[in-house]
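Only a single protein chain was left out; the remaining protein chains are all shown in position.
We just call them A and B in the order they show up, numbering each chain from 1.
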Amino acid sequence: MEKLVEVKNLKKWFLIGKSPLGKKELVKAVDGVSFYIEKKEILGLVGESGCGKTTCGKAILRIINPTAGEIFFNGQDISHLSRKEMLKFRKRMMIIYQDPFGSLDPRMSIGTTIAEPMEVHKIGSKKEQEERVIQIMEKVGLFPDQINRFPHEFSGGQRQRIGIARALATNPEFIVADECVSALDVSIQAQIINLLQNLQKEFGLTLLFVAHDLSVIKHICDRIAVMYLGKIVETAPKNDLFNHPKHPYTQALLSAIPIPDPKMRGKREILMGDVPSPINPPSGCRFHTRCPLVKQICKEEEPSLKSSNNIHYVACHLVN
Amino acid sequence: MDRKNNQLKETRTQELIRRLRYNKSATFGLIIVLILILCAIFANYLAPNNPSPSPPELFNALKPGFWSQKGIEGMPLGTDALGRCVLSRLLFGARVSLSAGFVAVGIAMILGITFGTVAGYYGGWIDAVIMRIVDIMFAFPALLLAIVIVTVLGQGLSKAMIAIGIVYTPQMARIIRSSVLYIKEMEYIEVQKAIGSSDRRIIFHHILPNSIAPVIVYGTLMLASAILDCAALGFLGLGAQPPTPEWGAMLSKSYSYIVSGAWWAATFPGLAILFSVLGLNLLGDGLRDILDPRLKI
Partner (left out) sequence: MMKTLLEIKNLKTHFFTHEGVVKAVDGVSLKVDRGKTLGIVGESGSGKSVTALSILRLIPQPPGKIIGGEIYFEGQDLLKLDNKEIRKIRGKKISMIFQEPMTSLDPVFTIGHEIIETIQLHQGLNKKEAREKALEILKIVGIPDVEKRIDSYPHELSGGMRQRVMIAMALSCHPTLLIADEPTTALDVTIQAQIIKLINDLKKRFHTSVILITHDLGVIAEMCDYVAVMYAGQVVEYAEVFTLFEKSLHPYTQGLSKSIPRLNKEVEKLQVIPGMVPNLLNLPPGCPFHPRCSYNFEKCRSENPELIEIEDSHLVKCHLFTEKR
């Protein structure tokens, strides 16, 4: 398969202040991440809060400018393009946000909101744009007669549909879905997941699905990358990862999810301690402070992502 | 079922009217302001007399109004030292004061929104430069600064309006800036970057429409102070020049007659200023509660 998106050694550091001695304090939100997404593939990027998954998604779209590393879109390096040069890629890649309340302009009717990407990229006449808006609204399950309504008149689930419609307006190839179902009620969440699956098939979309919920990720994704403190610790096709997780963190993450079946109660290993601060990440393997299998080498040397079969990659001294 | 739910929700305007109705002081303020505006618009029809007849009818000077036997028919609020009808001058004065207020606040808004938005949106050194200038302007008492500007520009109502407009610009710029800083961080602005919108589009289509609530609130409150400051400049003889019927000037030309018993010529312009400022302040406070509870100070 052809790669649509490829990221090489991507880094994003945020400057949060300077110590009195003039030493810079950095949050290394994303610290050397490499992965690829094939055409028409759904890649799940999973991790706990603060692991850098959202930053990573936004850096790929150049909403945030990466500190270092390369981003290839359809073979072209877009990591250093100017704002103007970037423009022609913008209509080919879009984002869907987590918060259905914050991501829609409260003073803009939903018709205008959905049409905006087309207007910015000057696609079609006013009339064609309106036709397209109605067409997409029907696709995502909104009623065309709601076109002149404002966001506050809609429920959370419907707003998320509006956000999806806007992301589809320019017929993009690649969409980053940033926690796009985690703010929704359970019954609505299922509706949106199904909608995304249908749309992905219908339009042949490539998706980067950023989430913290492994059950959702498992349901929707083809391949999964697990992040911990700014690094990818394991990446593998869905079934490989869920059936044979190799990294101790992935194993712990899988075991931590409460399963809706009381017979499975209590059958889990629980990871102790908290996620360390990304300002001062632990030396060596970043997971060593919580790892149940920690060895001396883990504290000293940082493991790199390696694979025995070129499919299932793990960054752990104990596996490689 | 989905649609039914939606139709139940009221539109923004309906909600606004309902909340305004609940707020008694705002309603009261709105009524005063509406009366004021109507007086200003229909002054020609409402005024019983010419506000500045020439030559002045001096034989009518300082006659009391309807409460006294000595009053003249057709001049219900009495006359001033030049024999002019106080009521008529008040009505025409509403026109002068209101338009002076609107023009001054308009100037402050245009300048303030421009500088505030640029400072808030772009940040960095532009922000630093603009905000330091604003800080410097804040170091002077407003009226004093206005007097300095009028002295430089020359006297007259239009110069007074410009001066007050300039003096109010820093306040407006600060309000807009803080509002822009807040809105800039919203996700719907970040989406614009993902879409590839230009700065111009982001500012005019998204940031400004969403910062308008505090502008309306503070604009209303500023209108009150602008009217007051305009009257003050008029009182000092730096604003409207005779024979323009301006409340501040009317007050200053008549207050010395209070001692001789002719209280009406000074009291009514004073009350007019008082009520219009009160009305605008009540309305402004009410609008703040209604439009943006976040801004409560």
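One rule holds in what follows: a residue touches a chain if its C-beta (ideal position, glycine included) is under 8 Å from a C-beta of that chain, and two chains touch if they have at least 3 such contacts.
From a predicted model like this one, the values you see are computed outputs, not experimental measurements.
Q: Tell me which of A:158, A:206, A:235 or A:289 is the one touching the absent chain.
A: Residue touching the chain left out of view: A:158.
Q: Write down which of A:27, A:45 or A:188 is the residue touching the left-out chain.
A: Of the listed residues, the one touching the omitted chain is A:188.
Q: Would you write out the residues of chain A that touch the absent chain, in ascending order?
A: Residues 48-49, 155, 157-158, 185-191, 193-194, 197, 212, 214-216, 218-220, 242, 252-266, 268, 270-272, 274-275 of chain A touch the chain absent from view.
Everything below uses one rule, namely that only the chains that are shown with their structure count from here on.
Q: Quick one: chain A and chain B, Cα centre-to-centre, how many Å?
A: Roughly 50 Å, centre to centre.
Q: What part of chain A is in contact with chain B in the complex they form?
A: My answer: residues 58, 61, 63, 86-87, 90-91, 93-95, 97, 99, 102-108, 116-117, 120-121, 143, 146, 149-150, 152-155, 158, 166.
Q: For a test of understanding, state which residues of chain B touch chain A in their complex under the given definition.
A: 2-3, 5-6, 9, 12, 186-188, 190-191, 193-198, 201, 205-206, 209-210
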